[in-house]
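Only one protein chain is missing from this complex, and each of the others stays in its spot.
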Amino acid sequence: MTAAHTQPGASAANKGAWEPEIIAFCCNYCAYAAADLAGAQRMQYPPNVRVVHSPCTGKIEMEHILAALEKGIDGVLVAGCLEGGCHFIEGNLRAKHRVEHIRGILDEIGIGADRLRMVNLSAAMAPTFVERVREIVDTVTNLGPNPLKESAQQGVVSK
Amino acid sequence: MIVASPKPVTELKEIVAAHDKILFVGCGTCVTVCLAGGEREVGIYSYAMRMARRLAGRPIDIEQVTIERQCENEFIKDLAPAVERNQAVLSFACGAGVQALAERFLNRPVYAALNTQFLGILEDQAVWTEKCLGCGDCMLAQFGGICPVTRCAKRLLNGPCGGSTEECCEIDKDRPCAWQVIYKRLKGIGQLDRLEQIVPPKDWRPAWHGGARKIIRQEHRV
Partner (left out) sequence: MCTLSPKLVECARNKNIDIITLADVEGISGEPGNFQVAISRRPRYVEARKCNTCGDCVEACPVSLPNEFDRAIGTRKAIFRPYPQAIPNLYGISKAGSPAPCKAACPAGVNAQGYVALIAQGEFKEAYDLIFERCPLPAVCGRVCQHPCQSECNRKDIDEGVSVRDLKRFAADYVYAHRDEFKGAPAAPAEQQKEKVAVIGGGPAGLTAAVDLRRMGYAVTVFEARPLMGGMLRYGIPRYRLAAEVLDQEIKNILDLGIEARTGSRVEKSETLLKPKTNGGSAGGEKFDAVFVAIGAWTTKKLGIPGEDAPQVLPGLKFLHDVNVGGKPAIGPNVLVIGGGDVAVDAARCARRLSGVKAVRLASLEKPGEMPAHSSEAAEALEEGVEFHNGWGPTKVLTDGGTVTGVEFRACTRVFDENRCFSPQFDDAKTTTVRADTVIVTIGQGIDTSTLGTVTTGPGGRVAADKETLATSIAGIFAGGDVVRPSDNQHPKSIALVQCVGSRDTARNAGYCSSICCMSATKEAMVALEHAPGAEISIFCMDIRAFGKEFDQYVNRARDEHKVKYIRAMPSRLVEIPGSKNLRVRYFDENGEEQQKEFDLVVLSVGLRPSAGVRETAERLGLALNEFGFCRTDRLAPVATSRPGIYVAGAFQEPKDIPESVAQASGAAACAMEQLASVRGNLIQRRDYPWERDVTDEDPRRCVACATCVKVCPYGAPMINDLQKAEIQGAKCMGCGSCVAVCPRRAITLRHQEDAQVLAMLDELLVADGGL
């Protein structure tokens, strides 16, 4: 496929061998199934994403998103069902508000809201999943490494 | 219940700026229920604070603990060793809890993480409204259980002002006019006649105008 996507770090040439690490919290009924389907269809997408399975995006605790970023993950994707399509009625809507809240906090503390994004997709939307993954990988690649990464500890961290 | 809301991270950052080892204390009673100062909020703000400080190049060490009630010495006293270990305390309690800690631990600064708002109820999920001013001289019996002292912007005791439009307060178009609510309520319980009685000016002496209040009840003293 597009060669640029197989090497997400390429556009950030000055950052050397850095490759963004993305955690995708995926809900069981839609996003995880979509990711699964993308695999079954052998669709190619950046290998930078690690999927954490969750029964519903409504289960995703705000602390865990923050924890991922504090541990040095460069970006977090919260992937749930389409709005109105939540298996648990409105878990994804609650998740949406929580994500917004945390984005506010991230802006306040200087990491930047763009490292966190919520997406909605159905179980059949494997191509959308792939596209969203690419988007966040691109976004995060442009943002550069999470300034909280252990390796980025020395010196003044600016943002 | 006492309703409080969290302060912005930016403000909290400034408050604790001088410390690099601090104790975050949550309260397990009112502020937990109003989702402002329970274990979860303490957790979220700890993450946020740690990250903010690391980004600023001044990492902070945060110890978290949530006790049942910060306004109760029985629970506070167990905090002593944790307080001793840290340079300061950030309390996620209402103002009463913060002060209880401050008075107990004399050699450590105690800061408030929340803005204590009012006595109120949960109107809807995550929607709180003020219901009581704590005036010290309750008049609810006269008004069908709806407090005009708290809920009327002008604290009128003898019917609505002229600004009430379409059942709403002239101060805030989204807020129901307290007197409209009182009327409906009294009508519903068949006590409209109460509106006929003239209410004399309220005695504000039991309220906070005389400074911090104190109640002593001998029957419970030991």
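Just so it is clear, A and B label the chains in written order, and each chain counts residues from 1 on its own.
Keep this in mind: a contact is a pair of C-beta atoms (placed from the backbone, for glycine too) under 8 Å apart; a residue touches a chain by one contact, two chains touch by 3 or more.
Fair warning: this is a prediction, and the values are worked out from it, not measured in the lab.
Among the chains on display, the ones the left-out chain touches in the entire complex are A, B. When the omitted chain is restored, the residue from A:58, A:75 or A:110 that touches it is A:58. Remark: the residues of chain B touching the chain excluded from display are 28-29, 32-33, 35, 38-41, 43, 66, 125.
By the touch rule set out above, chain A reaches the unshown chain at residues 1, 3, 6, 19-21, 23, 40-42, 47-48, 50, 52, 54-56, 58-64, 67-68, 71-73, 87-91, 94, 98, 151.
Assume only the chains that are shown with their structure count from here on.
In the complex of the two chains, the chain B residues touching chain A come out as 8-10, 13, 40, 43-44, 47-52, 54-57.
Against chain B, the residues of chain A that register as touching in their complex are 61-63, 66-67, 69-70, 105, 108-111, 147-148, 153, 156-157, 159.
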